[in-house]
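Got a structure for you, written out below as structure tokens; questions coming shortly.
Yeah, one chain of the complex is gone here, protein chain that is, but the others are all in their spots.
We just call them A and B in the order they show up, numbering each chain from 1.
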Amino acid sequence: MTFMAMITCLPHMLLLANPDEWLVRLKQTIVHWLPGPWQFVISSLITIAVLIAVFGALFAVATLIERKGLGRIQNRPGPNRVGPYGVLQPMADAVKMLIKEDVVPRAADRVVHFLAPLVLVAPVMLAFSVIPYGQGLVPINLDAGVLFFFAVGAASELAVFMAGWSGHNKYSLLGAMRAIAQMISYEIPLVLSTVTVVMMVGSLSLVQIVAAQGGYWWGVIPRWNIFAPWGLAGFVVFMIAAIAESNRSPFDLPEGESEIIAGFLTEYSGFKYAVFFMGEYFGMFAISGLAITLFLGGWHAPLPYLGWVPSFLWFFGKLFIFLFVFIWLRGTLPRLRMDQLMNYAWKCLLPLALINIGVAVIWRFTAGWPGPLRWLVCALLIVLAFVWLEKTWMKSRELKPRTYHYAS
Amino acid sequence: MLGEGIIKGMVETARNFFGSYHDPARFVTIQYPEQRVPLKENNRNFPFLVFDGADTEKGLRCVACKICEKECPPQCIYIVPERDAHGKLQKHPKIFDIDISTCMSCQICVEVCPFDAIKMDQEFELSTGDRFSNLLLHKQDLAKPNDYYHKIHPTEATLVDAQLAKERQLAAQRKAGAGAAPASPPKHAPEKLVPVG
Partner (left out) sequence: MQAAFFIIAALIVIGGLAAMLVRKLVHAVLWLMVTLASLAALFLLLGAQFVGFAQILVYVGAVAILIVFAILLTRNSEWAKAGRLASPSWLVGVGIAGLATGCLIASILASSIPPGVPVPPAASVADIGQKLMTEYVLPLEAVGLLLTAAMIGAVIIAMPEDKRG
């Protein structure tokens, strides 16, 4: 194809093709002009640049929405001074963060202190690379996408430890210990609730998991996993664990400022703090993206006749809903106590996730039953499990004289 | 039920969120520099000096008796009385400084002043770039007309004016009947002003 031919057929390709495809085709067209050996490199770089730009912009928007939303929840307007309605506030925040002095404590381990923010952000950026954002819009289609996601997510615990330890500050270290304990504890229900989806779809590939959720029941209800009883329970468990994984309120006690100043962020300032902040938001986006992919049908439209809307818009629309829910929860719930946090993970979420796997198995082997009956039986099993858990949970919360096992 | 409280709380915050867009009772913020709440009459922060008439210097009620300077707990008042050519003390301050970086707004100077010369101000926008010289208020900064006092504390100012008028009347009577027996008590007991709020 000559250069002129490329130019003439470009609008044709852009207009006639599916809106999702033209993004891909645009990239292919750009890459096509390049000499052979560079094609792979430039193609990867374009993908990386788009990812960073999109999520960087989303980060800025998210901080603004969060501050405005929290303000409205607390009956105040939120930031409204920079630009019209305060929309330029993220820029002001960024400038402020960038020009702040970067304080490193004298006793700190400078190298580890410097590396920790990078170790936090890099894996999260990697996690973005396996999420399918739209039809054909997946940076890397890995066979073991789910496994990859959790594998890179595990590195963030190391980053938190590095941040907490390098400052040589007791609050940093305490915060890091709390954060790691919390992340490890909540990773188990997170993975166990993911297992149900993997079992039902029979694949670890996120693209296939999304593809398996296409289509509609009776032409109306989308075949998303959340509309099955095991999917709903799994989604709830997954989201609670996801909030804890991303250290968001009400599970933000690694940064509980009333107790340990700012946790593992205590010794960070300026740009490094901003990078940590960004890493946390990126983690929130990544895990929301995974939840959308696993349970909410990824980029599929909620109604059949809305299929003409570009699929990535559905993905990002769902992501924004998740963002709002995160902010809403943060504006509502007070912070948990450390023992409540651990009890909740191990005694409530973990049994529920295990029972949910059992229910998923029952769902799988009752495929021949009439739909509503199958749904009711499985839902009943989950409700029974929930009621039983509630009984034991509430009983253990009854007030009684405190006993000290180790101090008496 | 487990989780019931969470749902209740979320409903409440959602009502706050949406209510803040249409319900003024849920959106009470005043955009301060542009909008202002009128100050309450009893609002007060730092002292100022009252002067009568039009001349800032001559009208000052202060007689440089230094009672407030002595009573001031953080010792933020500094007074030097005026002296004439012979070195005789005049009933007028030469220097009257208040360091508002130290002043704790206790109003003791106002309570002890026998001449109702020092009163509490409502001015609060006193932030400055120079915390040394710009927070040390001098006589010319502090002197404010009686009309201003009437404007910020009308009830209290009316009471004070009535009190002063009565005293002046008594003094005139005393001067008129100078040879006769001292009729009225000469000392001035500052009556407790009960501001109406």
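Following the convention adopted for this analysis, contacts are C-beta pairs under 8 Å (C-beta built on N, C-alpha and C of every residue); 3 or more make two chains touch, one makes a residue touch a chain.
Since the structure is predicted, the reported quantities are computational estimates derived from the model, not experimental observations.
Undergrad: Where does the absent chain touch, in terms of which shown chains it meets?
TA: Its contacts among the visible chains are A.
Undergrad: In the full complex, which of A:A154, A:I221, A:V309 or A:L380 touches the chain missing from this view?
TA: That would be A:A154, which touches the missing chain.
Undergrad: From the listed residues A:R76, A:H168, A:R223 or A:R374, report the one that touches the chain absent from this view.
TA: Result: among the candidates, A:H168 touches the missing chain.
Undergrad: Decide which residue listed in A:L204, A:L313 or A:L389 touches the omitted chain of the complex.
TA: A:L204
Undergrad: Could I get the residues of subunit A that touch the absent chain, sorted low to high?
TA: For subunit A, the residues touching the absent chain are 109, 112, 142-144, 147-148, 150-155, 157-158, 161-162, 165, 168, 173, 177, 180, 184, 187-188, 203-204, 342-343, 346-347, 350-351, 354, 396, 403, 405.
The rule we apply is simple: only the chains that are shown with their structure count from here on.
Undergrad: In angstrom, rounded to a whole number, how far apart do the mean CA points of subunit A and subunit B lie?
TA: 58
Undergrad: Give the list of subunit B residues in touch with subunit A in this complex.
TA: Interface residues on subunit B, with respect to subunit A: 1-2, 6, 9-10, 12-14, 16-17, 19-21, 26-29, 31.
Undergrad: Quick one: which bits of subunit A touch subunit B in the complex? Just the residue numbers, please.
TA: Interface residues on subunit A, with respect to subunit B: 69, 72-77, 80, 328-329, 331-333, 386, 389-390, 393-394.
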